[in-house]
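A single protein chain has been removed from this complex, and every other one stays in its place.
Showing chain A:
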């Protein structure tokens, strides 16, 4: 259960940091705007997703990809190669990093990561014994550094990104909502047609009688 160990440790560390930073305006604001939103982070080296859900000013870390509003797919290796002056758009075009779903949520999560002050490496090392240390170190440095960088880049590159027509894929949840909406509309239409039919029959009958 390395996945569950890592998510338990991350959850602990992040929430500790949030408590310490609770006075920080940005983190408070972001937590409120992110209430009930989920960001999924797919790191290819880890072969399982890390999903961050905001709830009542706390972060829940799970593997529940089904509830993700936004998914960032990348690798620790790729994150390392994205240097300060290497545009995020370019990284996306080069298939080093991909974002699916609601871009605003990704931005807000990144701003949150930026606003909390975590010594990821030493914190995680305290809690995880059996994930190889090199992975830990990479994870610790790259997640915080690169998410901060990505946040700035996303803001700067948003318009350029749109010009490049990077397709933002809809998430499973958005799809599901859409299907549910269609279901409701179809049911309403069915009801309406039935009603029209009945009205037609009544009108035919009255005409016959007249």
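To be clear about the criterion, a contact is a pair of C-beta atoms (placed from the backbone, for glycine too) under 8 Å apart; a residue touches a chain by one contact, two chains touch by 3 or more; residues count from 1.
What we mean here is this: contacts and distances are computed from a predicted model.
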item: Options "Amino acid/amide ABC transporter membrane protein 2, HAAT family", "Sarcosine oxidase subunit beta", "Ubiquinone/menaquinone biosynthesis C-methyltransferase UbiE" or "ABC-2 type transport system ATP-binding protein": UniProt name of the undisplayed chain; value: "Ubiquinone/menaquinone biosynthesis C-methyltransferase UbiE"
item: Residue in contact with the excluded chain [from A:8, A:29 or A:103]; value: A:8
item: Chain A, residues in touch with the chain not shown (by the definition above); value: 1, 3-5, 7-8, 36, 53, 55-56, 58, 60, 62-64, 66-67, 173, 176
